[in-house]
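Every protein chain of the complex appears in place save one, which is left out.
Up next, subunit A:
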Amino acid sequence: MAPNLSHRQTHNLLLISKLLSLRDTASPLTLLLDSLEQPATPLVKEYIRRAKISKVHVTLIAFETLKPLDGVDAFVSARRKSPSQIVKEVGAAYQATAAKASSPRRLILIDSINPLLLSKTNDAHSQLSTFLSSFLIPPSPSAPKVEVSLVVTFHQDVPSPPAQSPYSPSSLSMLIYLATTIIRLHSFSHILAQKAARDRSLAAPVFGLEEEQDGVLLGRLDKPIGKDSTEGIVLEMEHRRKSGRGVLEWYILPPASQYSPQHLKEVVTLLDDHPLYRPPEEPEAGAGEEEPESTFELRLTDRQRREREGVVLPYFDAQQGDGPGEGGRILYDMGEEDDFDEEEDEI
């Protein structure tokens, strides 16, 4: 068990490190499934931070962001634009900003794909795969090879429009089918609350919109001060290898305030290794002494033990064979606390 666990640990930590740092284009299309309870913003910022360290060119396609995030090289506002226009602008923005430092790697972020899917004017639903793959495929065969990683955020709680045809898949199924890595985001404090409920065999609590309470959009509240360690986001990752084999793992990303922007070592850890999720097992106390505990005093004092040893049991007396009828009599020495009863006692 123990070597198995450590193997999984090293292996899966290497994998998430590779995915977040965009090494070897391990995942061309990553899908981030977030919700109001745990927005993808911290993870997107972590992507940008790592891209900056390894000098990756970052493009942000903004469907709902007004101001460019820190560290973004090219910012393309997708407001009121058709998919083909966006593709064209992204290409132009890359040409304009990447000319000086032609980086062999690119990261393209889409802050939210939902507005495109809900759009009335352009039939984006049917063009979804074309739209996404047009970023990944080089514009011309002669162009220098650029490794592109696409990270798309999808808000799970925003309802999807009804499908045009009853036989076509929903846009979320389409995205999940296309993605090479899917990361679902959870809030760590919610995961802890759900685990605590499961451990006691209770129904896991739900938060925010899932409460279905009138007027509640967001359930998240800051934890009281002093419990900083419950900050952080839980990543439920599903990675599909080229071979088709899937890898499932749960990780935790600590809040950005806990490490410096230049931090190079891996900050993500396995959820199972987090002390709050799986508290270290306490060494068994008092394993040597097997004594039942009770409110009664079951042990004997020294005097009681001595007196018990002094009692001669009847069958020893019977074996002495003082004569017929003598053996088997119960011989009892009266103590000072005993009363003599004429009817019962005979000497």
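Quick note on the criterion: a contact is a pair of C-beta atoms (placed from the backbone, for glycine too) under 8 Å apart; a residue touches a chain by one contact, two chains touch by 3 or more; residues count from 1.
Throughout what follows, contacts and distances are computed from a predicted model.
Would you mind picking the UniProt name of the chain not drawn here, from "EF-hand calcium-binding domain-containing protein 1", "Mitochondrial n-glutamine methyltransferase mtq1", "Elongator complex protein 6" or "Rab-GTPase-TBC domain containing protein"?
UniProt protein name of the non-displayed chain: "Elongator complex protein 6".
Consider the whole complex, including the chain that is not shown, and state which of A:I53, A:V216 or A:V312 touches that chain.
A:V216
Touching the absent chain: which residues on subunit A qualify?
These residues touch the chain not displayed: 34, 36, 39, 41-42, 45, 64-67, 69-70, 79-80, 112, 114-116, 118-121, 155, 157-159, 161-162, 209, 212-222.
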